[in-house]
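Note that one protein chain is taken out, while the other chains of the complex remain in position.
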Amino acid sequence: MRFLVRRLGFLLVALWAALTLNFFIPRLMPGNPAESMMARFRGHVNPAALHALEVAFGIGGHQSLVTAYFEYLGNTLRGNLGISTSYFPLSVTSVILKALPWSLGLVGLSTVVGFLIGTAVGAIAAWRRGGKMDSVLPPTFIVISAFPYFWVGLLAIWLFAVTLNWFPILGGYSETAVEQWSWPFAGDVLTHAILPAFTIVITSIGGWILTMRNNMITVVAEDYVKMARAKGLKNQRILWQYAGRNAMLPSLTGFAMSLGFVISGAILVEYVFNYPGLGFMLLQAVQTEDYPLMQALFLLITVAVLLAIFVSDIVTAILDPRTRVRA
Amino acid sequence: MSGPILQVRDLMVEYATPTGPAQAVHGVNLDLAQGEFLAIVGESGCGKSTLLFAIAQLLTYPASVVGGSITFNGVDLQSLKEEELRQYRWRDISVVMQSAMNALNPTLSVGAQLADACRAHTDWDDKRVAQRSEEVLSMVSIDKVHLKSYPFQLSGGMRQRAMIAMALLLEPKLVIMDEPTSALDVVAQRSLMRQVEALRKELGFSVLFVTHDMSVVSHFSDRLAVMYAGEVVELDTTREVFDHPQHPYSQGLMDAFPSLLGDARALTGIPGTPPALVNPPPGCLFAARCTHVMDVCRELRPELITKGTRAVRCHLVNPPERS
Partner (left out) sequence: MSRLRPLTRALLGAWRFLRRDKKALVGSIILLVLLVVATFPSWFAHDNPAAEIYTPGAGLSWHHLLGTTSFGQDVYSQLIYGARQSVFIALIVGAFCTVVSVAVGITAAYSGGLIDDTLSLVTDVVLVIPTFPLIIVITAYVKSASFWLLVAVLVFTGWSYGARQLRVQALSLRNRDYLLAARARGESSWYVITVELIPPMTSLIVANFLSAALYAVLAASALQFIGLGNINTESWGTMLYWAENNEALQTGLPLWALAPGLAIALLGSALALLNYAFDEVANPALRPVSVKKMKKRMRKLGASA
């Protein structure tokens, strides 16, 4: 468990770094972007909220940098993320909560599905070395994984939505639909989610497949796999319990690093499809210069990524007894 | 059961390399009787491990058996499909590898690895599996608490003994050992060998043992085969090979090991390196390093000729017929 505690500590340091970046970036940028934003606020917002924004963006000049920094940290940890300018007078928190489930559903599910399928395919491809799968797979997926997410999204829109008209082009749900918990609405959401999900899975899966394949190749050459064959174990058991289990460990570590890539792709996919998730909201916030919302979304995305990394650490600890016992 | 338990005839194993196939094992003939301990000795790269894995049907690309036969209890192993082969794995033939650290799955407990061998071949229930696992561990003096341990938690010697215990789970007729003592210190080596010997006397299995260190097997093996560049060059009872080596390579090997009790003498090595296995030279493969080399050695590959218990592959010992 010492391993998990260390990892948690590290992730908290990373979170702190993100918070600090958030604080200092607007103060380092040329011009004073925050001033224009504040001008829009003054007179419309209660003094406490105004003060929180001043602290976060370094306007007002009433405090030293250090005091402002700690106040900012305090505010953020207490959940006081400010007021959104584009959704005025809603608080940032309430605005974010509306978009959160959409992103969790689309991005969360697509990432997990892509990871699981990709890892499985990579394991099987490496298991059947020398097959057609092995010589065709790597180059194909190298190329596909180099495609920009948004281009694949555009292609998908053009092919399936505009030309073939199988799926709707944009949005999380039809304009005419009513947001409620009902089967028709769920169906509507699903049809709107298929193309974006497909885009995310297709573009990210190549990376998982290739990583797992490379790990498997190394693992399959190990003596304990040979030993498993010598023991006469069934192929299935060798593939998953001996080779796969060990090959997946570096994949899980790599999951953490590739997650950033997938998140960036997801943001673009949401943008291309106008899907009402956190990414789309972030880009809209940029266009409307809604800085409080923008910052909060950055923080939330960071927290989500760090959380996902922590989950993969837990899975690693479960699979690999060596991490559990050693420091 | 009369007759040899294992018969290898004319076995040829090749490795695919970018420059062409390398002949790692070239025409090896071996017989192994029930309960016999046969040691195969040779330097690194002579093909002894390849031979072992070929017999155990564990070769993978780029190595493959390209000729010859391997008969176990009258059954040609080469002709069996993987499903049929599995019936023999571990139940009749088990394997002990060189490095237990590498041969044991690092993410499964010792008990789990013992159990899956049992479950793959029997229909024992959990209790029986646990019982048998404890039995074999106690045979090698490992406490049953280690069933829950992971490989990295055991010492090197313990891991190696655990491997031997695992090899004996289903009371096989043949245990194939690939340099199981190389990773151990001298004391642990001896202790392991004595344990193997005691078990062999008690359970009656045959042993095929590969090593580059002859002194390890000198007191335990019944017969000793010397391999060089993929061929068996000498084969006889252990005592005979040690006391009266006939092939110049065997003589060189014996000379390289000083006796603890004998007179002090200068150590000699065998100068030179083994021949390339891709497109090997036509004559005797040892010709380039042999101190007794003759002209015919460079042109004609000597056959392995058996006289009594002794088989030697050398023109010096068995001069070729003048045509």
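For clarity, chains are labelled A and B in written order, and residue numbers in each chain start from 1.
Rule of thumb we're sticking to: contacts are C-beta pairs under 8 Å (C-beta built on N, C-alpha and C of every residue); 3 or more make two chains touch, one makes a residue touch a chain.
All values reported here derive from a predicted model rather than from experimental measurement.
Annotation: of A:Leu116, A:Ala146 or A:Ile318, A:Ala146 touches the absent chain (contact as defined above).
Set against the missing chain, the residues A:Ala123, A:Ala193, A:Val225 or A:Ala256 yield one that touches it, A:Ala256.
Residues of chain A that touch the chain left out of the display are 10-11, 13-14, 17-18, 21-22, 25-26, 29-31, 33, 129-131, 134-135, 138-139, 142-143, 145-151, 154-155, 157-158, 162, 169, 210, 214, 217-218, 221, 256-257, 259-260, 263-264, 267-268, 271-272, 282-283, 286-287, 289, 291, 294-295, 297-298, 301-302, 305-306, 309.
What we mean here is this: only the chains that are shown with their structure count from here on.
Work out the mean CA point of chain A and of chain B, and you get 53 Å between them.
By the touch criterion given at the top, residues 53, 56, 58, 60-61, 85-91, 94-95, 97-99, 102-109, 116-117, 120-121, 150, 152-153, 166 of chain B touch chain A in their complex.
Contact residues of chain A toward chain B in the complex are 129-130, 221-224, 226-234, 237, 241-242, 245-246, 249, 319-322, 325.
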